[in-house]
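The complex is shown incomplete by one protein chain, all other protein chains being positioned as in the whole.
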Amino acid sequence: MSKRRAVVGVMGAGEAATAEGLALAEELGECISSRGWVLLTGGRPAGVMAAASRGAARVEGHLVVGVLPDEGNGEERQSTAVLDLAVFTGMGKARNVINVLSADVVVICGGGGPGTASEAAHAINAGRPLILLAVPPVWRDFFCSLGKGVESASDVEECCRLIEARLRRV
Amino acid sequence: MSKRRAVVGVMGAGEAATAEGLALAEELGECISSRGWVLLTGGRPAGVMAAASRGAARVEGHLVVGVLPDEGNGEERQSTAVLDLAVFTGMGKARNVINVLSADVVVICGGGGPGTASEAAHAINAGRPLILLAVPPVWRDFFCSLGKGVESASDVEECCRLIEARLRRV
Amino acid sequence: MSKRRAVVGVMGAGEAATAEGLALAEELGECISSRGWVLLTGGRPAGVMAAASRGAARVEGHLVVGVLPDEGNGEERQSTAVLDLAVFTGMGKARNVINVLSADVVVICGGGGPGTASEAAHAINAGRPLILLAVPPVWRDFFCSLGKGVESASDVEECCRLIEARLRRV
Partner (left out) sequence: MSKRRAVVGVMGAGEAATAEGLALAEELGECISSRGWVLLTGGRPAGVMAAASRGAARVEGHLVVGVLPDEGNGEERQSTAVLDLAVFTGMGKARNVINVLSADVVVICGGGGPGTASEAAHAINAGRPLILLAVPPVWRDFFCSLGKGVESASDVEECCRLIEARLRRV
């Protein structure tokens, strides 16, 4: 029987992402592919989603998945990050729930806006392991107050060690 | 043409609600009905949802709506808060998005767990006015950092004044 | 304890509705309100949804609910059928599932397009009583082949008798 590869969800800012956040996301995506994990993001051609996908797609054997808010009709169908598979939900912001449920571990990369915050909250609500990578202190304070076992990392290397440890426990 | 009544969404802790949070929710529900507004909650027979519904149902002319996570089959259909209308979504936690989109103003009553946090985040994301009623300081710090125009109230009277002001601007 | 009013879901063609289908829907909506039931439709300002809502809103004590596909932002918020309550889902066509789950009985009024067909199929799938009112023979053949207990009516009076009988058995 084939065992499925682990799925790591990476969430963060879209159009509002900083140069620093984008660099981090790209490095993280590459690291995820290198370890043989599947990268899953919100799939839009912007911000952390696009940067992580780009990084992951550089590594041979990558599987880069995007779960999109729109219906994927007409030009929407190609208007995505670099993806191996696009899941079109037509469910708007409710697709954030699917992102989180489908991931074995969720990483919040560099903070973000309220959409990213909803994903961190849903991850805790669904019992998915949550790692906060280089987020603002107010994010760490809030999400650590919401759930046990929320972890923080300050760089990609530490983040990947934490993912690995979490996947061993799943 | 009939003008629809304004819809106030009230979200907060479920089974983990404190006695203080429940008392607040019940008073808030009553206040919402008294002003002629529709009360909308997550509809389950627990916590802030149930208490707010109970308070609202005491006032003549109430319209109390619950948007539930389950499919409403068999016994689930009656296993709700006191409601005039039950909307069964079958969509689990994604129903939190519907709660927020359907409300003209969203009130977070007394803080809560990650489900409640996801609703506050979705409210900001969707541009719905958000009022934090008697939430812990870490909630106020976090959600005020996420969006402009998030307001705080320390008691039900102040909260209803803020709702009223927001509805006039809608 | 307050007992909820029964909810009757009415589904049918949108923009493509015929004059005959609209007349039928309006009469059906009025009949539903007259019996004290809640009318639930897809809520858009078109076709069977709009006509049934209009008919229902003529009767005192009506409760007319629409479950809409869009997010209810800006002008979308008023762009609905005549409703007492608008539930904005932001879930596109997946809101068809919510319509059906929330109804105690589902009526397909005059046939329709593939959206209406999906609602008839979801009704059978979810075990909701399904009544086909004045639909084309090919609809009757198909849906009667899919599930037991699918019933047909040729006019509104017969349809309301069937609804009543079904509600007594719920």
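Labels for the chains are A, B and C, by order of writing; each one numbers its residues from 1.
In this text, a contact is a pair of C-beta atoms (placed from the backbone, for glycine too) under 8 Å apart; a residue touches a chain by one contact, two chains touch by 3 or more.
The shown structure was predicted, so the numbers you read here are calculated from the model rather than taken from an experiment.
Undergrad: Check the options A:10, A:38 or A:51 and report the residue that touches the missing chain.
TA: Answering carefully, the residue with contact to the hidden chain is A:38.
Undergrad: If the hidden chain were put back, which residues of chain B would touch it?
TA: Given the touch definition above, chain B has residues 71, 90-94 touching the missing chain.
Undergrad: For chain A, which residues touch the unseen chain?
TA: 1-2, 4-5, 7, 38, 57, 63, 65, 67, 71-73, 82-91, 94, 97-98, 101-102, 126-127
Undergrad: So that we can see where the missing chain sits, which residues of chain C does it touch?
TA: Against the left-out chain, chain C lists 91-94, 97-98, 113-115, 117-118, 121-126, 136, 138-139, 141-142, 145-147.
Simple rule for what comes next: only the chains that are shown with their structure count from here on.
Undergrad: Same or different interface residues for chain B and chain C, judged by whether over half of the residue numbers are used by both?
TA: same
Undergrad: Please compute the C-alpha centroid of chain B, do the same for chain C, then give the distance between them in whole Å.
TA: Each chain reduced to its C-alpha mean, chain B and chain C end up 27 Å apart.
Undergrad: Give me the residues of chain B that touch two or more other chains.
TA: 91, 94, 97-98, 126 - these are the residues of chain B that touch more than one other chain.
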